[in-house]
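For reference, the structure discussed in these notes is given below.
Of the protein chains in this complex, one is absent; all others appear in place.
Moving on to subunit A:
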């Protein structure tokens, strides 16, 4: 599995398929966040943006390989394992982006929380931001797993569906991503930072279910 993930990561890196999603992430962050904004509020935006961006990364990884070389890879490693490796690759890329984004926001942000409330501790704010980002990345991978091959065989519906699913995952009140982002917003307003651990577990479960479903379907028509 390590060799498979390494192969897919090399494919992602060398094909420059990561560039459009990362550019989109950067662009959205530049638009939404100004230098000197409170850290927790910026992190809430960053985590929310990560969800559709990670879903996009999944799409890039899953479609990076031409059919013939994918067939060779599948013969060697079996379709479910290739699918798991693709999702793990996208997950790693998303988490890397989450860490990079958090560090960048820390560098450019002003106070930790809103100016009118008592200042929140920086360490707690950073870890809360990272956790919320991780929740959004997990859900982004789940959305990507469900909106691409092998679950969705028709490529043209994948993008609008993924966008709709990502939006739903962010705004639905029961969604772990919604809970995690809301927690950051509340922390910024109140100055009391809570860690969104409670959202991480259901996010991981949702991803596991989505990934298991996608892998069970892998091996359907690959061409």
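Just so it is clear, contacts are C-beta pairs under 8 Å (C-beta built on N, C-alpha and C of every residue); 3 or more make two chains touch, one makes a residue touch a chain; residues count from 1.
Simple rule for what comes next: contacts and distances are computed from a predicted model.
The subunit not displayed here is recorded in UniProt as "ABC transporter ATP-binding protein", chosen from "NADH-quinone oxidoreductase subunit M", "ABC transporter ATP-binding protein", "Cobalt/nickel transport system permease protein" or "Protein-methionine-sulfoxide reductase catalytic subunit MsrP". Touching the chain that is not shown, out of A:22, A:40, A:55 or A:79: A:79 (per the contact rule at the top).
Only one of A:66, A:118 or A:173 touches the chain withheld from this view, namely A:66.
Annotation for subunit A: contacts to the undisplayed chain at residues 3-4, 6-7, 10-11, 14-16, 65-69, 71-79, 219-222.
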